[in-house]
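Worksheet: the structure to be examined is printed underneath.
The complex is shown incomplete by one protein chain, all other protein chains being positioned as in the whole.
For clarity, chains are labelled A and B in written order, and residue numbers in each chain start from 1.
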Amino acid sequence: MDAETLQQLINGLVIGSVYALIALGYTMVYGILGLINFAHGDVLMVGAMTALQTMLFLMGVAPGMSPVAMLTLALLVAIPVSMLIGYTMERLAYRRLRNAPRLAPLITAIGMSFLLQTLAMIIWGRNYHTFPQLISTTPLQPVEGVFVTPVQIVIIVVSALLMIGLTLLVNRTRIGRAMRATAENHRTASLMGVDTNAVIAFTFIIGAGLAAVAGVMYASNYGIAHYGMGFMPGLKAFTAAVLGGIGNLGGAMLGGIVLGLVESFGAGYIERLTFGFLNSSYQDIFAFIILGLVLIFRPTGLLGERVSDRA
Amino acid sequence: MNELAAAVPWLGKRNPAAARWLILILAIAAPLIAWQFGRSWVRILDFALLYMMLALGLNLVVGFAGLLDLGYIAFYAVGAYTFAFLASPHFEVHLPFWLVLPLGAAFAALAGIMLGFPVLRLRGDYLAIVTLGFGEIVRIFMLNLNYPVNITNGPQGIGMIDPIVLFGWDLSQNLQITERFAINSLFLYYYAFLACVAGSILFIRRLQISRVGRAWAAMREDELAAKAIGINTRNLKLLAFALGATFGGVAGCLFGAFQGFVSPESFSLMESIAVLTMVVFGGMGNIAGAVIGAFVLALLPEILRHIAVPLQQAVFGHVLLDPEVLRMLLLSLAMILMMLLRPTGLIPARARYAHPENLHRSSQP
Partner (left out) sequence: MKKTLIAAAILGLGLSAAHAQEVVKIGAAAPLTGTIAHLGKDLENGARLALEEANARGVTIGGKPVKLEFMGEDDQADPRTGTTVAQRLVDAGVKAVVGHLNSGTSIPASRIYHQAGIAQITPASTNPKLTQQKYPGVFRTIANDVQQGSVLGKFAVENLGAKKIAIIDDRTAYGQGLADETEKAAKSAGAQIVAREFTTDKATDFNSILTKIRSANPDVIFFGGMDAQAGPMLRQFKQLGITAKFLSGDGSCSPEMIKLAGDAIGANAYCSMAGLPIEKMPGGADFRARYKKRFNADVQIYSPYAYDAATAIITAMEKAGSAEPSKYLPELKKVNFDGVIGNISFDDKGDLKQGSITVYQFKDGAWVPL
C-alpha cells in the first residue's frame, strides 16, 4: 500500500469511528421504538458546546490544569448534560407519541432538532468557536509520508472501547436483556415484568451519552464547534445505521466504518476511476448511492436480519 | 373543496354551501387584502400557492399511498431546471410556456418513475432514507453538472429565465387597464397560480375517490391485504410517485418562471422537510390539510418576521431575541407542540371509506 492509500484508510477510519458512535444512538432508539430520532445529531452538538463552555470556564479559574484532567472534567459535565437532554426529549415529547400516527414522531424529532439548534444559537451565538485541542494534534509519522495525530488515535481507540462496552451492556447485563426484550415486543416485555418506560428512557440516555463523547471527539479533531455542527454528521450516521441494518448494534458500527471508508476513498479516487469525468464534488453522494444499492439488493441492510415491518 | 369548506369553523358544519362561497371569495380577495399590508405580502401569497401545489403533490405520495418521501423537492428541481433549460438565454432556447410546462411535468414524472422502480421493495423508514438520498443526489448533480460539459451552470445557477407568457400576454409586466390603473404583475401571477392550485385540487379530489385512490388507501392501510385482493401494488406505487412528481414538476416550472433565477441552493433537504412538515401539520391524507398546512407554514415565518421586533419592544422595552432567532424558535416549538397536542394535523383525514354511505355522498359533485 502506498502512502496515499494508507493515509486515506486512516482518514476513513477516523471519521468512520465517529459515525459509528453516533449511529449507535440512532440504531438503539430505532430498534426499540421504531423512531428516527432526527435530533440525535444535535445532542452531539450540545455535548461539544457544553464541553467547550466547561473548558473555557476551567481555563479561567485554573489556568494551570493539565489537559487530561481538563478534558475529563469537560466530559464529566458534557455527558450528563447531553443525557439530560436525551431524557427530557423522550419524557416530554416522544413518550406521548408512542401510539400516534407514524409520521408524528418523525416531525417532532425534526422540530426537536431545530429547537436544539436555535437554543444553542441563543446561548452560544451564531459564530464558529475554536475548540481547545487538548490532545495534541501534532502529527506522528509511523510510516514515511503517512501522518496520524494523537487525537485521531484516541478517537479510534475510544470508539472501539465504547462499542465493546455497549455490546457487553446489551448482551451481558440485566438491563441489556430488558432492552432486547423491549425491542422484540413492548407488550410482552412489560407483561414479563420489564419496566419498558424505564428501559426506553435508559436507551435514550445511553445514546445521548455516546453522542456527547462523539461530539467532543469530533470537535477536538477539527478544532471547531458551532450550533449547526451536529446536523450533517447526524445525517451521515443515520445513513450508516440504515446501511448496517437499523436496529442492529454491530450493523451500526460496521455501517459507520464502511461509510467513513467509502467517503474517504471515494473522494480521493473517483477522479482517477472515472477518467476525470466525475470528481470530488460528488463526494457527498457516495453514501447515498451505496445505501441505495445495499438496500435494493439487501433490503434489511448489511447485518439486518429482521424484516422491517414497522412501516 | 368540500373538505376545505367543512374546515371553516362554525359555518362549515351548518351551511357548507355558504362556507364554500366564503372560501372562494377569500381566495380571490386574498391578494387585495394582502396588498393593504404591502406588496411583499402578495409575493408571499404567490409562494404560498406554490407550496400548496407541492404539498398537494407530496400528500398524494405520503398521505394517499402511504409512501414516505423525504426527497420530494427533487421533482420541484427537475421542473424548475427544465424550464430554465428550455426558456432562458442559457442554451439560447426560448420555447413557449405552454410547451415547457408539460415537458417539465413529464420529466418530473419520469424522475418519479426512476426513483420508484428501485425502491418498490422498500418500506417505511428505509424508503424515507433512500428518497432523502435521491433528493440529495439530484441536488448534487445540478450543482456539479457544469463539468466536463456545462449543462446546469453549476453553483452559479441559471438566470434571466423567461417569464410566463400566456397568449402573448406577459405576466411579469403590470397589466395596464387604463392610463391611471394597472394590475400589478404579482396579482397576475397570483391568479395564474391560484388557477393551477384549483385545477390540482379538482383533479386530486376526483382521483381520491376513484378506483386508484381507493386502491392507494387499501395499500396504505395494509399492503399484504391489498395484494391479496388483487391490487397491483407495484403499478400503484409507480403511479403515486409519477403523479406526485408531476405536481412537483409543474410547481417547479412556475417557480422558475416566477423567480427568473434557479440555483441548486433552492432545492436543499430543508425544503423537502419543509413541504413534508406542511403536509403533516395540516393533516395527512386529506386535501384541505395540505392546502391549509402549506398556507399556514408559508405565512407563519413571514408574520413572525414582521411582528417580532415591535412586539418585543412593546413588552420588554428592547429587543431580546432577533426576529430570525425567534422565528426559528417558534417554528420548531410549533412543530413539536402541534404533533404532541394534535398528531393527526390541523384537519385530520376522516376514515371515509369505512362507510359506504360517506363514499356515496362525497362522490356527488
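List of remarks:
Heads up, the rule we're going with is that a contact is a pair of C-beta atoms (placed from the backbone, for glycine too) under 8 Å apart; a residue touches a chain by one contact, two chains touch by 3 or more.
Since this is a predicted model, take the numbers as computed values, not measurements.
Only one of the listed residues, B:Ser263, B:Asn286 or B:Thr344, touches the absent chain: B:Ser263. Checked against the full complex, the candidates B:Ala7, B:Ala30 or B:Ile44 give a single residue touching the omitted chain, namely B:Ile44. In the full complex, chain B touches the hidden chain at residues 38-40, 43-44, 47, 143-144, 154-157, 159-160, 259-263, 265-266, 302, 305, 322-325, 328. Listed by residue number, the positions of chain A touching the unshown chain are 3-4, 7-8, 11-12, 14-15, 121, 126-128, 130, 133, 137-139, 141, 147, 149, 152, 222-224, 226, 228-229, 232, 263-269, 279-281, 283-284.
Here, only the chains that are shown with their structure count from here on.
With each centre defined as the average position of its C-alpha atoms, the distance from chain A to chain B rounds to 33 Å.
The residues of chain B lying in touch with chain A in their complex are 62, 66, 68, 118-119, 121-130, 132-134, 136-137, 140-141, 143-144, 147-148, 269, 273, 276-277, 280-281, 284, 321, 325, 328-329, 331-336, 338-340, 343-344. Of all residues in chain A, only 30, 34, 36, 93, 96-97, 100-108, 110-115, 117-119, 121-122, 235, 238-239, 242, 246, 276-277, 279, 281-282, 284-285, 287-289, 291-292, 295-296, 299, 308-311 touch chain B in the complex they form.
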